[in-house]
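Here the complex is missing one protein chain, while the rest keep their positions.
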Amino acid sequence: MEFLMAIVVGILFMAAVYLILSRSLLKVILGTGLLSHGAHLLILTMGGLGGAAPPVLTEGVTDFADPLPQALILTAIVISFGVTAFILVLAYRTYAEHQTDNMNLMKGNDEHD
Amino acid sequence: MINLLLFPIILPFLFAIILLFFKENIRAQRLLTVIGLLISLVAALYLVATVKADGVQAITLGSWPAPFGISMVSDMLSALLVTTTILITLFVVIYSFNAIGEERERHFYYPAILFMITGINGAFTTGDIFNMFVFFEVLLIASYLLIVLGGEKRQLRESIKYILVNVISSALFVITVAYLYSVVGTLNMADISVKIAEIGQPGIITVIAVLFLLVFGVKGSLFPLYFWLPGSYSAPPIPVLTLFGALLTKVGIYAIIRTYTLFFVHDTGFTHGLLSALALLTIVAGCIGALAYFDLKQIIIYNIVIAVGVILFGAAQMNEAGISGAVFYLIHDMLIKGALFLLIGIIIYVTGTSNLRKMGGLMKTHAPLGWMYLIAAFGLAGIPPLSGFVGKLLIVKGAFEAGDVFGSIIILASSLVVLLSVIRIFVYAFWGDPTIVELPKTNRRTFRKMMMPAVALVILSVLFGVGTEWLVPYMTDATDVLLQPSIYIDAVLKE
Amino acid sequence: MSVIVLANILIVLTIVVGIVFTIVTVIGVIRLPDVYTRAHAASKSATLGVLSILLGVFFHFWLKEGHFSIQLLLAIAFLFITSPIGGHLMSRAAYISGVKPTKLTVGDDFAEVIKQAKLKNPPTHQKED
Amino acid sequence: MKTNDVILQTTTKLVFFIIFLFSIHIFFAGHYTPGGGFVGGLLTTGAIVLLLLAFDLKTVQKALPFNFTIVTGIGLLLALGTAAGSIFFNVPFFTHAFDDFTLPLFGTTSLHTAMIFDAGVYLVVVGAAVTMIQTIGGDA
Amino acid sequence: MTTFIWVCLILVILSIVGLLYRVYRGPSVPDRLVALDAIGVMLISAIALLSILFDTGFFMEVILLIAIMSFIGTVSFSKFIEKGEIIERDRTS
Partner (left out) sequence: MNFVLLIFLPIVAALVVPLLFRKLKAIHTGWFVLLVPIVLFIYYIGFIKTTMDGGHAIAELQWIPSLGISFVSYIDGLSLLFTLLITGIGSLVVLYSIFYLDKNREKLNNFYVYLLIFMSAMLGVVQSDNVISLYLFWELTSISSFLLIGYWNTRDRSRFGALKSMMITVFGGLMLLGGFILLGIMGDTFSIRELIANASTFVGHEFFTLALVLVLLGAFTKSAQFPFHIWLPDAMEAPTPVSAYLHSATMVKAGLYLVARFTPIFAVSEVWIWLVTGIGLLTLFCGSLFAVKQTDLKAILAFSTVSQLGLIMSLLGAGALAYHSDDAIFKFATFAAIFHLINHATFKGSLFMIAGIVDHETGTRDIRKLGGLMSIMPVSFTVAFIGSMSMAGLPPFSGFLSKEMFLQSMLAIRHFELFNFATWGILFPVIAWIASVFTFVYSFYFVFKTFAGRQKSEPLPNKPHEAPSGMLVSPVILASLVVVIFFIPNIIGKWFVKPAVMAIQPGLYSHPSDVKVDVAAWHGFAAPELWMTVSLVGVGFILFLTMARWQKLYDIHPEYMSLNALYDSAMLFSEGGMNRISRFYMTGLIRTYLIYMFAFIAAITAATLFIKEAFVVDMESFTPINLYGILNAIVLVIAVSMVLLAKTRLSAIIALGGVGYSVALFFVIFKAPDLALTQLVIETISVALFLLAFKHLPSLSNHGLTKRNKLGNLIIAAGVGITVTLVALSAHSQKLIPSISQYYKDTVATEAGGGNIVNVILVDYRGFDTLFEIAVLSIAGIAVLAMIRLKLSRKEESTDENK
């Protein structure tokens, strides 16, 4: 299963990078969204997918999934939620000021005067 | 007080939270911020004294045994960095009173600074690799707020780049931690070190080492990951730029130094060779940039890049001289960058522009500014007995001892470029005919008020250089921990 | 023993019903000609499908594991309440956003209402998607 | 164009409470079964979003007259305070305490300071998320 | 019994794939939305079946949650399609 997940994560990263390299601001944001999904799945995969039961104590169950990666992912999910919200607002504020969402037109100030 | 090492993290955090309740009251905001920073400073100084007296301070939160809870570790390096951070922030905050404008003050400017300090100090102190990620995020999101605060056209545009790059590097950070966890099954830094030593750093760990270098290289602006920095840093107002320039890249550097002295020390030929090669390229790239621009901000910003290269080059040598040089230079660079950015902020305030070609003859009207700038500039270039000298001396010595002649010569030559770039500012802005340029009307009182924190920082940096002898024992402690991971490990795991 | 068998039959039955409805939904959504008919298929039969599957699962846990799951019942109730409303909102949104019904449609009363409303206050926002 | 949302609004009033109660349940369940402060908080946020969707900012403001920035601050203080309590006992930061208590009505319950911390998390999540949504929704 | 659930699960997931075809094809946005809503519902079924397979009751919360979330999602999407803004500042004015 980890083999498959590694490939899925690779695809997610690939798509994310592809979108991030595009010129449309919105696509870039979608890209960052995919990026964080990829990262979260990767943590889960790296922790091992072998557990037979959710890491919640139940009678008679001993083979839990690794809880630590799950806790880490939870932290990471919340953080990326905050960042996504921020980027979204930033994006539309930028659009409002610049009247474009074309990254190529937001060239800016590496002007070598 | 076993929780002492947490105070420099918790106190700014607490004050930041309190400030959220007084959004509109600027006086309260200013007062509380200064008080909070002062208390934190006292705590940090006390921490330094404690570390000096009792050795590395470590605590595992929640009373859990060491690798299972989150450990916080204050060795001399992190204690010193924490102290310097708070000190610089204090001056920047005082400077901000006259420079940032009430609008920004009313919109969470001070809480954002305090949150950022929380993140920075946390990143300096933490002994847990995932916790470091969390603190990175705290300081990053606070820095996002600071960089965008005000919402000016250019700020927004550059913020997007800044944030994009950092989001990517954060994702990279997370997956790197995941890889590491997969191989060694732990997150506690001391424990990681032990376990890597146990398995003798196989190839996969080296790959992870490279990934860590890249992750922190983005934050610390290492070649070729620094390209975003010059543009983004020049967007926000000067006080924010000062904080960024003096503190943010240093967190990345600290993280590289920490991981490369604690974890990945079994294949230094490859990892540290790569690090020193990249460091040298960073210096070269920084030098090109520092000379290419005629913009005050850009020149100093590129000097950040150069300094990053110098410090990391020193750290990559992995010998006593190199590492202690890196530590010296790291703290020097924080102080001097703080001073320089504040000074050029005043120049920009006085002249109303950051374009060098539109300045001249300030020496006639603002002589104290000129002298302060000159001292800071020489300090940056590492002219003795100012602050940059000892660090550079030790770094070059370390490099020679390690047999890297070429690198040492580049470091020395880079000093010349640094000097040229900053002296160019002096020659253009302060010398020359004052009559060519018309200065905007500025308030002399504000000028004086702005000068105070800048001058204080310059004096501090001079003292740092002149009083090196007093600092040496502290630096030695810091270096010892870096060179002998066992000190660090014992402090964390033997509880 | 027979209780278990009975329970099993009940569970399998409800789940099979659910699956049938589910498959019908899918066929409907793929095959039906316009958004309104598809929405109809989706909201009605899908809801029924999921409700019976959930019931089956509920019985499974209740009768076989002895675990009376309030959450499941709540979920069933919730779906029962909200699903039609979702369908209603979607159809209306589709209509207002200008999706044309299939030509097979007979009678369109809502068109008149909208026309009059539009005369009163013209739309303020632009459509892009 | 104005359309009336009577059906939606009526359902929402009911559904809001279902969601809210569910979120409280999930928050308290967190220590033993899936759930906790995050999900609870986010779920409450979801409920509030639903209210905002069905009604409008002004109405919701009237119904829930909190300054959500302050809610965030309180949440942070609560979380930090719980964690920092251990400083006064000179044990490592974040040391929690728990014990079984016999309370009237509830019987024997395990009370855990981690619960208070989780409540802080809950408040912060609600405060921050609602702040964002309100502000963005209110931006002309 | 397990095999039966297994088959059902595969069928449900295949249905999701089928609905995805509709999401992919459109042609109009509401079409996609309808399909998505249905996917949400299918997801509930899938998870319900999964919890039988895994023999755990801990996903019951997830089921209710999906129900709630897909409702909120549906409402916001349809409001967006209908009005272009999903949260109004003041409806009475």
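Here are a few things to note about the model shown:
By letter and in written order, the chains are A, B, C, D and E; residue numbering begins at 1 in each of them.
In this text, contacts are C-beta pairs under 8 Å (C-beta built on N, C-alpha and C of every residue); 3 or more make two chains touch, one makes a residue touch a chain.
A quick note: this is a predicted structure, and the numbers were derived from the prediction, not measured.
Interface note for the absent chain: among B:Leu4, B:Ile26, B:Val42 or B:Ala292, the touching residue is B:Ala292.
Contacts to the hidden chain, counted on subunit E, fall at residues 6, 9-10, 13-14, 16-17, 20, 23-24, 26, 29, 32-33, 36, 39-40, 43, 46-47, 50, 54, 56, 58-59, 61-62, 65-66, 69-70, 72-73, 76-77, 79-81, 84-87.
Residues of subunit D that touch the chain left out of the display are 26, 30-39, 42-43, 45-46, 49, 53, 68-69, 72-73, 75-76, 79-80, 83, 93-94, 96, 98, 110, 112, 114, 117-118, 120-121, 124-125, 127-129, 131-133, 135-139.
Along subunit B, the points of touch with the absent chain fall at residues 13, 20, 61-62, 64, 67-70, 72, 103-104, 106-108, 111-112, 115, 118-119, 122, 130-131, 134-135, 137-138, 141-142, 144-145, 148-153, 160-161, 164-165, 168, 172, 175, 178-179, 181-188, 191, 195, 198-199, 202-204, 206-208, 210-211, 214, 218, 224-225, 227-228, 230-231, 267, 270, 274, 288-289, 291-294, 361, 363, 378, 383-385, 389-390, 393-394, 396-397, 400-401, 405, 408-409, 412-413, 415-417, 419-420, 423-424, 427, 430-433, 468-469, 472-473, 476.
Here, only the chains that are shown with their structure count from here on.
Within the contact network of the assembly, the step distance from subunit A to subunit C comes to 2.
Counted by C-beta pairs in contact, the busier of C-E and C-D is C-E.
Nearest to the overall CA centre, using the mean of each chain's CA atoms, is chain A.
With centres taken as mean Cα positions, subunit E sits 25 Å from subunit D.
Separating the centre of subunit A from that of subunit E, both taken as means of CA atoms, is a distance of 22 Å. The multi-chain contact residues of subunit C, meaning those touching 2 or more other chains, are 74, 78, 82, 85, 89, 92, 96.
Shared contact sites, meaning residues of subunit D that touch two or more other chains, fall at 1, 3, 8, 15, 18, 22, 33-34.
Pairs of chains in mutual contact: A-B, A-D, A-E, B-D, C-D, C-E, D-E. On subunit D, the positions that touch subunit C within their shared complex are 1-3, 7-8, 11, 14-15, 18, 22. Touching subunit E in their complex are the following residues of subunit D: 1, 3, 8, 15, 18-19, 22, 26, 29, 33-35, 39, 43, 46, 49-50, 52-59, 133, 137-138, 140. Only residues 130, 133-134, 137, 141, 144, 148, 151, 153-154, 156-161, 163-164, 167-168, 170-171, 174-175, 177-179, 181-182, 187, 230-231, 234-235, 292-295, 355 of subunit B touch subunit A when the two sit together in their complex.
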